[in-house]
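Input: one structure, supplied below.
All protein chains of the complex are present and in place, except for one that has been dropped.
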Amino acid sequence: MTSALAFRDLTLGYDRLPAVQQLHADIAEGSLTAIFGPNGAGKSTLLKGVTGALAPLQGNVEFGALERGDIAYLPQQSDIDRTFPLSVVDLVAMGLWHEIGPFGWLGKKQRARVDAALASVGLTGLESRPIGSLSGGQMQRALFARLLLQDARLVLLDEPFTAIDARTMADLLDVIRSWHTEGRTVLAVLHDAETVRAHFPETLLLARELVAHGPTEQVLTVENQFRARQMCEACAGPPHVCGRDAA
Amino acid sequence: MSAEKTLRLLLVGAGVRLGAALIIVAALWAAFFWATSTPGAL
Partner (left out) sequence: MIWEIVIQPFADFGFMRRALLGCIAVSLGATPVGVFLMLRRMSLTGDAMAHAILPGAAVGFLISGLSLGAMTVGGLIAGMAVALLSGLVTRVTALREDASLAAFYLISLALGVLIVSTRGSNVDLMHVLFGTVLALNNDALVLLCSIASLSVLVLAVLFRPLVLECADPQFLRSVSKLSAVTHFTFLSLVVLNLVGGFHALGTLMAVGIMILPAAAARFWAKSIGGLILVAVAIAFLSSLSGLLLSYHYSLPSGPAIILVAGIIYAVSLVLGPAGGLIAQVLPRRPLQN
C-alpha cells in the first residue's frame, strides 16, 4: 500500500501559534478518510497545510506521486462572492481549468463533460441561473460538480455538509463514494460522528495532535473521543502549555 | 434572457475575446483619424 500523503512531524499554525502539532501519519492512496475532532482541533488548518496555503512551522507534507495539480480543495466557507454575476455553468466549467487554462476554448467535448457533471449532482436545467439565486444546498452541488471536473487524484473537503439539507447530503455522499471506487484519495473534515461511521472507512482523530488514526470503528471509540475533547480543552489556554503532558 | 445567454464571455477562448477587442481598437483608431484629420473651424 503506497501512501498518497505523508505528514512528517507536521506543525502548522498562524502567527507562530501552532494549531496542529507534530502530526505523524500516512494517508493511503485511494483511501476514504474522515478527519474528525472537537472544535479547534486544527482540522481545517491541516487541509490548508496540504494545499500549501499554509506553510508548515515544522516538519512537512510528503506527496508521494502526487503533484499540486492533482489536488482539488473545497474550503469550508468558500469565499465565493455570491453576488458576483456568474452563472452556474460559468462556475462549474472553471473546474476544467487544468485543461482550458486561462486562455483556452471550451469545446464541444468539454461542454458535454460540464453537462454530465451538472447532471450527476442533479443541477440539470439550472445552468443559466446566477449563482446568487441558488440555495445553500444547490450551491454545494455546483461546487461538487466543479470538483468532479477537476478530476483530481486527491480531493480535500472541509465540512462539506454544514447547513445542507438531507437529500443534498445523500447525493453528495454518492459522489464521494464514486470517487472512492474510482481509486481517488478523499480526505474530508467532518463534525458528525454518525456520518463518519456510516460512510468513511478510515478516520484520523485530531486534537491538535494525533489521537488515533486507522479503521473508523477502532478510532471512533468513546474513550478516544473523550480523550480528544480533554486534550483540546487543555489546549484552549496559551499554546505553550499544550501538549502531551497537559492531556 | 437569450441575450444574456449568448454573452458567455468566460467560456470562449482568449482568441475570440482578443479578436473582438482588436475590432474595437481598430474602430477607435479609425475614429481618431476621422476626428483629427477632417477640417473644421477651431
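In this document, chain identifiers A and B correspond to the written order of the chains, with residue numbering beginning at 1 in each.
The criterion applied here is as follows: a residue touches a chain if its C-beta (ideal position, glycine included) is under 8 Å from a C-beta of that chain, and two chains touch if they have at least 3 such contacts.
Only a predicted model underlies this, so the values are computations on that prediction, with no experimental measurement involved.
K.L.:
Kindly name the visible chains that come into contact with the excluded chain.
P.N.:
A, B
K.L.:
Looking at the full complex, which residue from A:Asp15, A:Asp81, A:Glu194 or A:Glu223 touches the chain that isn't shown here?
P.N.:
A:Asp81
K.L.:
By the contact criterion defined above, which parts of subunit A meet the unshown chain? Give residue numbers in ascending order.
P.N.:
Residue positions of subunit A that touch the missing chain: 51, 53, 69, 71-73, 75, 78-81, 84-87, 91, 94, 97-98, 101-103, 125-130, 133, 146, 150.
K.L.:
So which bits of subunit B touch the chain we can't see?
P.N.:
1, 3-4, 7-10, 14, 17-18, 20-22, 24-25, 28-29, 31-32, 34-36, 38-42
Following the convention adopted for this analysis, only the chains that are shown with their structure count from here on.
K.L.:
Suppose each chain is reduced to the average of its Cα coordinates; what separation in Å results between subunit A and subunit B?
P.N.:
The computed centroid separation for subunit A versus subunit B comes out at 44 Å.
K.L.:
What does subunit B use to touch subunit A in their complex?
P.N.:
1, 4-5, 8, 10-16
K.L.:
Going by the contact rule at the top, pick out the subunit A residues touching subunit B in the complex.
P.N.:
86-87, 89-90, 93-94, 100, 102-106, 128
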